[in-house]
Every structure is written in structure tokens, then in C-alpha cells.
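The complex appears here without one of its protein chains, the remainder shown in place.
Note that the chains take the letters A, B and C in the order they are written out, and that residue 1 is the start of every chain.
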């Protein structure tokens, strides 16, 4: 009993504070989504009216789909790029140190600055357009800022998040001892068999963690969307900020917040399950 | 079963020569140990045989077929690793079944082999567990079973017992030897423990600085070491260097006799247990260590100290003068070492 | 180690590509920031007509850049110290004690990392609003401390677990007071962890945008919010270039220091996954 109190006291300023704060924030979001704490003062009681208001707009559903699309593509591409590089750099060789340092460089650049730098380069008469037109690849400059596929944002997300995926994955890949791989090879496993039967299952957790963290980060993105995204569509975060900021609709913003958290949760579960499935399937192949 | 022939194997790492032209033949069904201090090249040679390292020179053949260029997965060998290298995400049974599945052994044959090995190695209760849940000795057995499951002609052991405690080590060592006889594979076994090597092997290859100093049956190696290195590494040896004239060398202890041709600068050695009490060699007792069945006695004369092993009943004290002799057949003349 | 020409060629190629990948955007930004205020750079000029540092001094003098830098660089160290101090007891419990539900608590402390930043920011602001709390500076400070606490807890837990019990016992055996025990047995091992935790909270606080933007709205500026104002709403390319460059340089230097400090640490240990 005394011990439990002691542990409690030790945890209070750390975990306790975090849980109190995040719990209050979470409760606030859910409560406001269901009509409580209505600052406009029109109605203050449980209601689904705000869900009705938000969920019937095209703007919300486009934002929802857009964020889901951007988050899923960014997570998958970032991991798909980071994974082979982490495997390749598993053992050091000449130049591999410089390379992994350069791979981590985007961690140094704040996201907003990265977005600005990119917009600068891909603008209508920016470097890329001028260069490709000069080189004769494109007949005329292209409007990459208004790209409805969101390639610029996905590119930025991948650029910013790949180092993170790389750190997680290379940690996991490097933790596989050489003898284990040698043993597999010795027992007749070729390169691909070693990958799918040993490396993949042993790095599944790291891969899931990387995918989930990137997905959640990208689903909640605001800065890339507002600086480099196509202006005709919102991300969940920018829609939420616009509802709360420009229109003073806190309750509508709360509905979007709850949906964003749901998107993060289900996206995370989906990606985790997908990785599990792929690992299993590949492992079962004879 | 397989007969392995390695010819003139050399391996270079940058400017460092890890192996400098090694020849080795392991007869079908024999147990060959690669013995030597760390850095002698024994593990390098094992990795060349397994295929993890490409030799910069030389060739390997199994049953007359050249395998030098084959990747490890295509060779008819299986390795037991020092760290066991079990697959942490697979159960014991799946670990054992890994090799047969890779080699596309029929499903029921795989099951049969796994069952057999699990039973043979006393792992029946553990087949469904993950490796982390097992003790060191059990893990070692799983590693062994996993290697044997591919029914290899050649099993390679990389210091498999070095992570076990002394008692378990003896037990597993005997099991390995028994299995090897039962199953009938050719074994190449790397160790730095000379007792292990002597106890297990049909042939011991003692390696030093990238070459095989001497190979032969354990008795051969022990009783007829060819070089000072071999004499020193295997068991204990008393060494003397000097002029051999008429089969006799004079040392501070007295005159030693030896059945060897004369020479100006000859090195001879004898084993502590070759000494007999009483005779014309003598020295002062410097230290005594009672070992039960025998006593180790350290005797000095002038600058030299030798070690004698005498029956346990003998009661000597420090400061006594001890008279002893060494029969000429117990004294061996050594060649200059290849690496001297 | 076998030398493979494939590795050499591929890594050389990648290094070259990444240099271009970094050099072109920063070069463009630098060029834009040097556009002299006396002559505009507009289509179809390929290069700016006149270059000078005029715009840099203009931006520094006439914007609230100095205030934003003051805010960010005073918030960050306080958030760092606050997070480290608050994380200590929890990290001690995680690193040195065994108790029921430890794994659950260790996961729960990571909640701020997976909560979308704008959700935390907007509904924290909503709470403040209801409470009638208008002091933005302390509000943002508290927000940063809580949001970044998980990092400090993770890093310090690892540090605490590295403290050797035999050294602690030896110190107590020799009659040291609790303070001396802490100084002799704990502090030397904790020091790098404390420093790393402080620095990572410092850097992330400087980079934090959502909370500072929403809670600080409309006029409390930090480095990221002023960046957003110049890169987003009031996007004028040459000015944006100046602000971006002024703000990115100290960040890079800090991150390089952190990289040195964390080199030995396992990244998976810090992020808590993998």
C-alpha cells in the first residue's frame, strides 16, 4: 500500500500531468462536438446538430478523403523508400556515414520552411519549370501548385518524414544479428527468402510504428497544406482551424477534430493490420 | 556423409592475411576439429567452408565436386553458431523446420525429421515455445537440431559450447559426438578449448597465424608435437633449448636424454607427467599444488623452472630438493615453427 | 568486408542528387532574399536585376521578428527545464522500479505524441477560453511542457535504468547522504540524458506551431507563427525568403549539437517504438 502511494506520487508530475491535460483536451473536443460549451450561446445541451452541419458538407468529406489519401500515401511511400535504404546501409561502407547524415538532414529544416522552399522551386516560373522547359521535356510550364493529386504535399511529407522512418527501421534492421542471417542462408535461404522470412518479420514492429506515426502526423498536417497544398481543398486540420478561426464555430471544429482522431485511429489500425497480413502472406510462400 | 577437400585456401582482409594457404581433408564421417588461439584463422576457415567468405585463392571440393563458387544456401553444409542464431520470431519446431522447408523437402518428411530431432534432443516439451523462453543448453540443442534437420553431409560447429557452463558443456559435448556417430555426418568443429578438441576429434588441426601448424589424431598431436607452438598450446610442456650431443643435452637441472639426431641449437620438450621420481635430474621445489590424483610440483634450478606431475600421495614441501628423471622416449625434439 | 563498386557508385550518385536536392532550394531562397528593394524581380527576368542585403535589415527593423525570436528563445529553455524536472520522478519510476501496470503507464505517457497537434491546440484554447485565462505566454509554456514531456520521460527513463545499483549501494554503504548518493551515483550517468532531454524539448518547442498559433492568436508571435504569417497568409516571396533563412540557421546549428549528443543513443529508445 505504501509502495502504491509512492509510485503514485512519482508518476503524478509526469504521466499524471500528461493524462490530466490530454484527458481534459479530449473531453473538451468530444463535448463540444456534441453541442456542449457552445460559445455562440445559441444552444447549450447535448445535440447532434453540429454533426449534421459538418457531415453534410462536401467540403468536410473532401477534406476527410484528402487527409486520408495524403496520410496513407505519405506513410507508405516514406517507409517504402526508407526500408531498402535502411537494409542497404545495414553494414557500413565508404560513404555510408555521409549518406545517412544527409538522409537525416530534413529533420533540421522546419516543415514550414521546407514547404516554402519547395513552392519556390516548383512555382510557375520557378527552377523546375524553367529547367524542364529549357531542356525541352515540357512544352510549357506546369501549375504544380494547383496539382489536384497533391504530389507536392506527399513529396513534402515523404521528405520530412522519411528520416524518421529511416531511423526507426535502421534501428530494427541493425538489431538483427549477422549470425541469424547467416544461419538462414546456410539453411538454404536465398536473398529474397531471407528478406521475407527473417528480416521482414523481425522488423514488422518498427515498420508498423513508422507507418502509424507518419500516418497520424500527415493526417493532422496543417502547415504543408496551407503553404504548398492546392488551395481548392482543405486538410482536416486546416478545415478545423478555418472553422474555429475564421468562422468562430468551435463546435463544428470539434466535430472535425473527433473525425480526425477517428481517421488517425482507424488508419493506424488499418496499416498495422495490412503490414501483419503482408508479412504473414510473404512468410507463408514456400 | 561427405568428404571435404580444401586446397591452398587463402583469405585476405586488406593487407591482413587471415589464411595463408591451408590444405585440409576431412574424410567422410570423420570429426575434425580446428583448434587454435583467437585470431589464428580457424573461424575464417569455417566461414570459407560454409560459403560466407570467398577465398582469395584455393579451391574447395565435396565428394570431388568443386563448390568454391557456390553460395552458402546451395552447399550441402549446415552450421551451428556460437550465439545459436536462432530465429527469435519462430517456435522451436519452426526453427528446426526452417531448413527442410527452404530445401523443399516434402511436407511429411519435414514433419518426420522435426519430430525425430525433437525427441532425440529432449525438446519434446519445448517444441511450441519461442527460443527466448529456453535455457542456454536447450537453445544449443535447438541450434543443433536445426542444423541436422537439413540432413547435411557436413555440419560446421563454430565454438558451439562456449556460452555454456562447465558441467553442461561436458554433457552437450558428449551428445554431439554421439549424434555424429548415430546420424553419421562429417563434422568440422571450431574451438579454442584443447580439452574439447582432444576429447571429440578424429583429427585435430592446430592452427596458428593463418596456417595449420600440425594436424593429426589427438594422441599424435599430444604426444608428438612438432613445434614449440603445438607443444605449448596442447597440454603443458617443459622446454629446453641448447646443444644436443650424443643424444644428450645438459640443462641446469642435469643432463636430459633424447632419441634424436645431434644439433647445435635444438629445442626439446617433455610433458610434466613424463617425469619419474628418483634419478639424476634435481632442483629445488618452489611451489606445490595438490590436485587430488596428482600433485603439480614446480622445480627450479638456475634460471629454469619446470613443472612435474607426480602421484598425489607424494608429500613434498617448498624448499625441498627433488630428484627425478625423464625417460628418453618422453623427450621430444621440436622443429622450428613455421611462424617463429 | 568486401568492396562493392555498386555501393560506391550508388552512394556517390545519391550524395550528388541529395546535394542538388538541398542546394537548389536553399540557393533559390538565398537569391530571393537578396532581391534589392529598389527593383522588383518579376517575370520574365531569369535572375534578379539587382542584389543587396537591404531587405534583410528592412525585415529585421520593421517586423516583429525580434519579438518572435525573444518569445521562442525564452519559452524554449523554460519548457526544457520544466519538462526535465517534471519528467524526473516518472522517469525514476520507469527506469528503476517494477510495479503493476508499468507498461500501460509507459504507453499512456506517449499520448501527446499521437494526438494531432491542432486538436490539442484548439481544445486547449477552448479550455482557456472557458476559464477566462488570457495570459498566452504561460499558457503556451504549459502546453509545450505537457506536449513534450513524453520525450523527456523516455530519454530519462533510459538514463535512470543505466544507473548501476552496485554503485548506489556502495555509496550508501560508505555512509553517503541521499544528496551525495545522487551526486555520486546518479548524476554522472544521468547528465547526458538530462542534457539530451533538455535539448530535444528546446528544439521541438522552438519548432512547435499549432499550439503557439492557435493559443497565441492573433498577436502572440513565435518563430513558427511569424514564419507561417510570411509564408502563408501574407506570402510575399522575397520577404518570406529572408524570414525563412533567418530562422532556419540557428535551428540547424542546434540540431547538429543534438545529433552529436544523441549519437550513442538508440533512436528507437527515444521515440518509444520499434
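In this section, contacts are C-beta pairs under 8 Å (C-beta built on N, C-alpha and C of every residue); 3 or more make two chains touch, one makes a residue touch a chain.
Going forward, contacts and distances are computed from a predicted model.
The complex appears with one chain absent; UniProt names that chain "LysR family transcriptional regulator" among the candidates "Ion-translocating oxidoreductase complex subunit G", "Succinate dehydrogenase cytochrome b556 subunit", "Na+/H+ antiporter subunit C" or "LysR family transcriptional regulator".
When the full complex is examined, the chain removed from view is found to touch A, C. Looking at C:8, C:42, C:107 or C:180, the residue that reaches the missing chain in the full complex is C:42.
In the complete complex, the residue from C:14, C:29, C:87 or C:142 that touches the missing chain is C:142. Along chain A, the points of touch with the absent chain fall at residues 17, 20-21, 24, 39, 57-59, 62, 123-126, 141, 143, 145-146, 226, 230-233, 242, 245-248. Where chain C meets the omitted chain, the residues involved are 36-44, 62-64, 67-68, 128-129, 131-135, 138-139, 142, 213, 217-221, 225-226, 228-229, 232-239.
Convention: only the chains that are shown with their structure count from here on.
If each chain is reduced to the centroid of its CA atoms, chain A and chain C end up 18 Å from each other.
In chain B, no residue reaches two or more other chains under the touch definition.
Under the contact definition stated at the top, the residues of chain C that touch 2 or more other chains are 1. Interface of chain C with chain A (complex): residues 1, 3-4, 7-8, 10-12, 14-15, 18-19, 22, 24-26, 28-29, 32, 43-44, 46, 86-93, 97, 99, 105, 108-109, 111-120, 122-124, 126-127, 129-130, 142, 146, 149-150, 153, 207, 209-210, 213-214, 217, 224, 227-228, 231-232, 235, 237, 240-241, 244, 247-248, 251-252, 255-256, 259, 266-268, 271, 273-274. Residues of chain A touching chain C in their complex: 3-4, 7, 9-15, 17-19, 21-22, 24-26, 28-29, 32, 37, 39, 88, 91, 93-96, 98-99, 102-105, 107-113, 115-118, 120-121, 125-127, 130, 164, 167-168, 171-172, 205-206, 209-210, 212-213, 216, 219-220, 222-223, 226-227, 236-237, 240-241, 244-245, 250, 253-254, 257, 260-261, 264, 268. The residues of chain B lying in touch with chain A in their complex are 50-52, 71-75, 77-79, 81-83, 85-89, 98-99, 101-104, 146-147, 150.
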